[in-house]
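Take this structure, written in structure tokens, and hold onto it; I'll ask about it next.
Missing here: one protein chain of the complex. Every other protein chain is in place.
Just so it is clear, A and B label the chains in written order, and each chain counts residues from 1 on its own.
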Amino acid sequence: MSIKDRLSGNEAVANAMRQINPDVFAAFPITPSTEIPQYFAQFVADGKVDTEYVTVESEHSSMSTCIGAAAAGARAVTATSSAGLAFMYEVLYVAASSRLPITLACVNRTLTGPININNDHSDSMGARDSGWLQIYAENNQEAYDNYLQAMRISEHPSVRLPIMICQDGFITSHAVENILLESDEDVKKFVGEYHPEHALIGRDHPLAVGPYDSCPYCMEHKVQQAEAMKNAKKVILDVAADFERTFGRHYGFFEEYRMEDAEVALVLIGSTAGTAKACIEKLRAQGVKAGLVKVRVFRPFPMEEIAQALKNVKAVAVMDKSEGYSACGGPLFAEVRSACYDLDNPPKMIDVVYGLAGRDCAVEDVEKVYYHLLKIVETGDVGPRYIHFGQRSNQEEVL
Amino acid sequence: MSYIKAENINEQSPWQEMTPGGEIYEGGTSRLTKTGEWRSNRPVWDPAKCRQCLLCAPFCPDSSIPVKDCKRLDFDLDHCKGCGICQKVCPFAAITMEQEVHQ
Partner (left out) sequence: MAYNHKVELSKPERFAPGHRLCAGCGAGIVCRGITRALDEGDRAVICNATGCLEVSSFLYPYTAWEDSYIHSAFENASAVCGGVESAYKALKKKGKLEGECKFITIGGDGGTYDIGFQSLSGAMERGHDMVYFCYDNEAYMNTGIQRSSSTPRFANATTTPVGTQSLGKKQEKKDLTVIMAAHNIPYVAQTTFIGNFKDFHEKAHRAIYTPGPAFVNVMAPCPRGWQYPSELLPQICKMAVETCVWPLYEVVEGKWILSYEPKKKLPVEEFMRLQGRFKHCFKPGNEWTIEAAQDYVDRKWEALLDRCSRS
């Protein structure tokens, strides 16, 4: 039985953690994820969990603590944002290469340079090649639901990779919305216990983790890791199917919104999907066949599936909420454009880099993007493929 | 429980037959590496001169002076690298270093 409540995204994730009662939680505060360790500290203080709560002196140490704990056979979790995730960068790779299923609640915030506390996806996008699974949420409900599915994906013997459960800083993490919470008992039953075959402690044989992996072996281990990432695709769908059977809410690699006959479509990640959906309803009322692909799973990237979803669309704008400084588009654009390369008749495609460092993106803004796509369809001229949107300018911009 | 053993992993092993993440599920598999080949000087133990004081044993960086029931045994020449520390700490000149020669 689901319980209707009103929670912020941070509260939702902290509550999911409480319900799961992980063995070790290690975190260092950083805006906007700080509330998660705070809520969790209160759960510890009130005896609602029996987790070992390690108040580390840095994010590097929070990830390192999780690495030690996970290798010891414990379920280890952390939360962070922005520079905190960047400070973990080195050990994110180690967590993945050591095949340790750690769960990280990432509350997306722009990556410092210059320092700014607001949302974009530059922090987790920077870690996209670290070997972590990455699942993104549109709202607090999805952040909660994704968190409940995280461990079953990450701990699966064919996967054994760490997982990042991402939500948009402030927009999702701090906004209080209605949410359906599942009962503690049902959550515990769904998530289950963690029993790794090998662990540093509590087994009849020792375990050695983290070798110097010389040239004759290291590539083989990286290939194993790449295979595990491929294996995760099936597991993600299996867990989502079981989640739907258990709790009634459907999840996949991405959500297709009004895509059945869409001629113009956006591909984006996170809370902007809500804005885009409102815009689509407005445009549909005017007869515009607008659609949306909201990417939920970014790692592993659902390449063939995305291509299938876009194959009948005439023009697509990929909305990147982070810069790649590649001079040719953001990270989502690179993946989506590559995915469509094998289509016989790929849609025309542009990249719209928007919302950096919390720059607002309203329904009217999204509408401009759709109208730009309609113009591309009409004229057949794609124009500039890599566009920034939302910045002030003293010259006429594409959008 | 069955798992992949270090002795079955080598530079010809396909990725499917290697342990995930480079884990090893046994202790002391380094014994499979015969570091004695590095040695240019060989320690020679003279049991007649040895008083079994065991001052040599803890100084060996290569765990190559086996001790059993409070008595040292002969050197583990499969692994001894010939550093010569044991010869220096022996108060009874029971250890000498000899040049390794190629037969």
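Keep in mind that, in the parts below, a residue touches a chain if its C-beta (ideal position, glycine included) is under 8 Å from a C-beta of that chain, and two chains touch if they have at least 3 such contacts.
These numbers come from a predicted model, not from an experiment.
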Among A:Ala41, A:Ile117 or A:Leu200, residue touching the chain not depicted: A:Leu200
In chain B, positions touching the absent partner: 6, 9, 19, 22, 24, 26-35, 38-39, 52, 54-55, 57-64, 66-70, 76, 78-85, 87-89, 97
For chain A, residues in touch with the removed chain: 23-24, 26, 50-52, 54-58, 60-62, 64-74, 76, 90-91, 94, 98, 200-202, 206-214, 217
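The working rule: only the chains that are shown with their structure count from here on.
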Residues of chain A that touch chain B when the two form their complex: 97-100, 160, 197-198, 205-211, 213, 216-217, 220-221, 223-225, 227-228
Residue numbers on chain B that touch chain A, as the complex places them: 1, 3, 9, 11, 13-15, 18, 20-27
